[in-house]
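A single protein chain has been omitted; all remaining protein chains appear in their positions.
What follows is chain A.
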Amino acid sequence: MLLRHTTKEVKVREGLTINPAKTCQPVGALYAALGIHGCLPHSHGSQGCCAYHRSMLTRHYKEPVMAATSSFTEGASVFGGQANLLASIDTIFSVYDPDIIAVHSTCLSETIGDDLQQITKKAKDDGKIPEGKHVIYASTPSFVGSHVTGYANMVVGMAEQFAESTGEKKEQVNLIAGWMEPSDMREIKKISKELGARIVLFPDTSDVLDAPQTGKHEFYPKGGVTIPELKSTGDSLSSIALGCISAEPAAVALDKKFGVPFETVDMPIGISATDRFIMALSKAAGVSVPDEITSERGRLLDAMTDMDQYFYGKKVALFGDPDQLIPLTEFLLDLGMLPIHIVSGTPGKRFEKRMAEILERSPGANFKNGPGADTFLLHQWMKNEPVDLLIGNSYGKYIARDENIPFIRFGFPIVDRIGHSYFPSVGYSGGLRLVEKILSVFMDRQDREAPEEKFELVM
C-alpha cells in the first residue's frame, strides 16, 4: 500500500509538499561546520532541531556527529534567545573546549528576531570567548531556501569571519567545496596534489565524517580545514568555487572583501565537469596536467566507449541537490542517456538557467525546482512517462520499488547503503565509479529478468 499513494494525474497544489526533495537550512550549516578542524557546531533553537540533524547525519555517515544546542524554552521564545546563546558559549568552551563554535540559527530564533551578529559581538565584549578561540555564525532560517542554502551560508560565514589580508599574496588557490561527501573532498585534494597545485580546501569533512576505528571517540577528529588555513584565504591568488549554489557565495564574499578573484565551475562530476575543473585549477595554480591525470581520464573514457551500447537512449529520472544535479545530468547526456524528469527542492534562478542550457540536449525533459518540486511530483511524471533508471537519495527507494526500476543512491541523505563516504563521485575515478554503478544496476536487472534463451554470459 505504501507504494500506491502516488496519483498519476498531476494537479496544482497550493503550497502542500508531499515527500520532499529537500530539508531545512540548519542541517547544511551543521554539516559545513564539521568541515572546520576543532569546531563544535551549535544550533540556536529548540532541542529537537539539533537532535534531528545529528541523527540524520549519523544515519548518513554511520559516524558520531557532535553539535550543541541552545535548548530553547518557552521563556527564551518570549524574551529572546540571547541569554541562551551566551550561556551556551560559556558551557561549550568550559566543557567541550573546541577551538571554534559555529552557530547557526533556526526558524524559531529567526522568527523571534535574534541577531547572531549582535549576540556573538556581545559574547566577545563580555569576555566569554577565551583568547585564541572563535565564534562564527550564519543565519539559516528554515523557511528560506533548503539545506543547500544553509550549507552555503555557513561557508560564507567561514570566509567572511576568518579570512584576513596581510597585504602579501600567497602562492595558493582557494578551493571552495560545494556540498559533497568527505570522499569527494579527499579526492579533490588528491587531484590537486597530483597537479602540484597548492590549495586551501574549505570546508573539508574528510577525516571528520569518515574517521577510522581507533578505539577512541574523538570529539574533534583530525580532519577539517584549520584556522590558519582559513585566515590565509584572504591572501590567496584566486578562488575556485565548486558549485554555483553551495560554493560560489563564499567566493563572492572573498572577492568583495579582499579582492580575491574567483571562477565558478560545476562540481567535478563526470567527464566534462572534471575536465573543466582540472583546466581551471591548472590555470589558476599555473601548473600543467601530469600524465597520471591524463591516463585516469583515458580509463574513464575507455569504459564509456566500451559500454556505450548499454547507456544509449536510456531514460533517467533524478532528484537531489542543484550542484550535483547540474554536472550529473550533463554526464548522463555525455553517456548517451536521456535525463527526462528532474526535481530539486532547492529554489534558485541560477540552477534553472544552467539546467535549461544543459537540457537542450534532452528535448521535452521535465524540470522543476523550489517549492512544490518534491519526489511526489517526480513520481507522477514517471507514471506518465516511464524511465529506465532513477537516481536520488534513499527516499527514492519507494518510487523505484513501485515502478520496479533500477535505482542508484546518490546525494543526501543515503541511510540504507554505505560507500558514499568512502568512494568519491568526483573526478575521473568518481566518474568511473558512476559508470560502474549504472552498468551494474542495468545488467543485474537484465540477468534477473531475461528469459532463459536471452540470458547471456558475456555482456
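Throughout what follows, contacts are C-beta pairs under 8 Å (C-beta built on N, C-alpha and C of every residue); 3 or more make two chains touch, one makes a residue touch a chain; residues count from 1.
In the analysis below, contacts and distances are computed from a predicted model.
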*What is the missing chain called in its UniProt entry, if the choices are "Oligopeptide transport ATP-binding protein OppF", "Acetyl-CoA acetyltransferase", "Amino acid/amide ABC transporter membrane protein 1, HAAT family" or "Nitrogenase iron-molybdenum cofactor biosynthesis protein NifE"?*
"Nitrogenase iron-molybdenum cofactor biosynthesis protein NifE"
*Give the residue, chosen from A:87, A:279, A:356 or A:418, that touches the chain omitted from the document.*
A:87
*Where the missing chain touches chain A, by residue*: 1-2, 5, 7, 11, 13-20, 22-24, 26-27, 40, 42, 45-56, 58-59, 61-74, 76-77, 84-85, 87-92, 94-97, 106-108, 111-112, 141-144, 146, 211, 213-220, 345, 371, 395
